[in-house]
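Heads up, one of the protein chains got dropped from this complex, but the rest are sitting where they should.
Chain IDs A and B follow the sequence of writing; residue 1 opens each chain.
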Amino acid sequence: METKILTLEEITRVVEGELEGDPGIKIKGVSGIKEAKEGDITFLANPKYEFLIDASKASAVIASRELRGHVPKPIVRVENPSLAFSKVVALLFPDVKRYFKGVHPTAVIGNDVKLGKDVSLGACSVIEDCVQIGDNTIICPGVFLGYGTSIGADVLIYPNVTIREKSIIGARVIVHSGTVIGSDGFGFEEVNGMHHKIPQVGVVVIEDDVEIGACVTIDRARFGQTLIGRGTKIDNLVQIAHNVSIGENSIIVAQAGISGSSVLGKNVILAGQSGLVGHIELGDNVIVGAQAGVTKSIPKNIFVVGSPARPHNEAKKIFVGWAKLPELMKEVSELKEKVDKLIQRKAKSGKTKNHKK
Amino acid sequence: METKILTLEEITRVVEGELEGDPGIKIKGVSGIKEAKEGDITFLANPKYEFLIDASKASAVIASRELRGHVPKPIVRVENPSLAFSKVVALLFPDVKRYFKGVHPTAVIGNDVKLGKDVSLGACSVIEDCVQIGDNTIICPGVFLGYGTSIGADVLIYPNVTIREKSIIGARVIVHSGTVIGSDGFGFEEVNGMHHKIPQVGVVVIEDDVEIGACVTIDRARFGQTLIGRGTKIDNLVQIAHNVSIGENSIIVAQAGISGSSVLGKNVILAGQSGLVGHIELGDNVIVGAQAGVTKSIPKNIFVVGSPARPHNEAKKIFVGWAKLPELMKEVSELKEKVDKLIQRKAKSGKTKNHKK
Partner (left out) sequence: METKILTLEEITRVVEGELEGDPGIKIKGVSGIKEAKEGDITFLANPKYEFLIDASKASAVIASRELRGHVPKPIVRVENPSLAFSKVVALLFPDVKRYFKGVHPTAVIGNDVKLGKDVSLGACSVIEDCVQIGDNTIICPGVFLGYGTSIGADVLIYPNVTIREKSIIGARVIVHSGTVIGSDGFGFEEVNGMHHKIPQVGVVVIEDDVEIGACVTIDRARFGQTLIGRGTKIDNLVQIAHNVSIGENSIIVAQAGISGSSVLGKNVILAGQSGLVGHIELGDNVIVGAQAGVTKSIPKNIFVVGSPARPHNEAKKIFVGWAKLPELMKEVSELKEKVDKLIQRKAKSGKTKNHKK
């Protein structure tokens, strides 16, 4: 991987750190602490793994200011090593994505399309009528933008994404390949066993700074809007049904699914493969565990797990109960025997007494 | 959203309803009963929410004939309010999808392709040799139709769909973006720890009036066919393996998965994230709950939930049992103590007696 070369001094300045070691050392690459080789810089997020530094072949380490012991390597001390490291990565790999700049001759552009400054439209991208695209936005090859869709500035839409008509996408949004935004909500009216389509004439609104993974599906609202709040990050293969609303800075992990009209607060976390029924509300800071199945609304700050989902404390006890269930059955069966014996003796001794009478 | 304007009289005629109120009132939009503003028409599906009408800002309401009380707003009474409302939506938004009409110059069309009347082929769509497409069908941009595929009339294939060779798609079918029809079934033969591909030379058959969501995968049969029955509706991110057969008018909700060769009857419902093993049969009207894991065949009219899936009544009792399991363990442990004490006393009293002897 071709990269730029930076000195430790330059790196220290960028991450606003404190350097111990030779400022002239040259850094050519980045790597994890175990895989690093000479010329790489690495980082240590957790001070308790300090012992890994000794064995690492890295030429320098970014670490927490808390790490105060002697380190046998050049070290850059910062507040948040992981974040600082990301800045270095961005600096060393300035051109990881070398997409075509400008409007490719094979891009298909409709009428009344408004392009901002320095917009890139990739090969075979299809921009329908009345689309608006903000400054510096990159639309990669094979992307479809439907009629009247509006895309903000500094957006990056990866190849083969489909964004249907009238979608509204904010600034600095990233959408990964294969994702579909604005497909029809799943709404049918049953009449005599046949399912009649309910028109889905609402839209999808994606606010600023949202990132959406690959092969995600976000359905348009029946009417009104399906809303993804500012700063929310969505992983791959997630399903978001019509009229769902997700608050700011939430995290939706891969293969999670949210049914229609459910409303999530801010800073909500849905772990992988979790699912929500429709028409419920999750308060701010709710955490839903992996594979959990949420069947009713959850007040804020609660952590639920399991299917059906329960508060973490309760569920933990139930999981312990499952593990002990075979033993419990044995115990109950032994108890039954003992109790029956006690009752029999009692009866006998009663009878004996009766006899005696 | 630009719409046409309709009078209440026109609306009443279209939905074959009964109007109470000024027939000249002008309707410009549609909305849910809570979000409606002046100029909107809304609807009330369930008479028990009648109290919402008072607070709604809608200019008119579509409601059930059963709703017989006085309503402080113009009202259109019909048999099925939701369905009637859908008709109004379709009327007010006649041109929601403004796709390119006709054959786009960038569409790539193979040999021996037969196009019906008024077929639209979008930009950068690729139609391989020997494909047939029925009248009025719309193929959106970026769609791939493989060799020898046949598509019925009045079909709508959204952007970036892939339909592989020899698939057979009926009339009035809708396929949403990102979906793949006719990919190879997942079939391998293990020989000495290596997996050898088993050719998948069957096809996929989609009958009339089926709707398929976004990023759905429907594999072609090993031989024979994978079949989706007439009128069945499939939500986003659903997996349908090779040789599966789904009966008419079934509903498959998002992220459900059906393993190879399983056969579903008519009017089956698979809720979200449910899964079926292969080679089983589900009778007509079977309902599978969300996240359920079906491991064996289910006779008709049964509702199953849980993983492994069980009839709803049984599973409900088990779920109650889970919740009480921590308490149950405590009870059993207390019982053990009590019984042990009883036995000890007994033993003592026996001993005492023995002593006395």
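Here, a contact is a pair of C-beta atoms (placed from the backbone, for glycine too) under 8 Å apart; a residue touches a chain by one contact, two chains touch by 3 or more.
Note that the structure is a prediction, hence the values are computed from the model and not measured.
Here the missing chain is touched by one residue of A:24, A:72 or A:326, and it is A:326.
Checked against the hidden chain, the listed residues B:142, B:265 or B:283 yield one contact partner: B:142. Looking at chain B, the residues touching the absent chain are 106, 108, 110, 124, 126, 128-129, 142, 144, 146-147, 160, 162, 164-166, 178-180, 183-184, 186, 188-189, 191, 193-199, 201, 215, 217, 219, 222-224, 237, 239, 241, 255, 257, 259, 273, 275, 277, 291, 293, 307-308, 310, 314, 317-318, 320-322, 324-325, 328, 331-332, 335, 338-339, 342, 345.
By the touch criterion stated above, the residues of chain A touching the omitted chain are 1, 30-32, 35, 80, 82-83, 86, 89-90, 93, 96-100, 104, 106, 122-124, 140-142, 158-160, 174, 176-178, 211, 213-215, 231, 233, 235-237, 249, 251, 253-255, 267, 272-273, 290-291, 307, 319, 322-323, 325-326, 328-329, 332, 335-336, 339, 342-343, 346.
What we mean here is this: only the chains that are shown with their structure count from here on.
Mean C-alpha positions place chain A and chain B at a centre distance of 25 Å.
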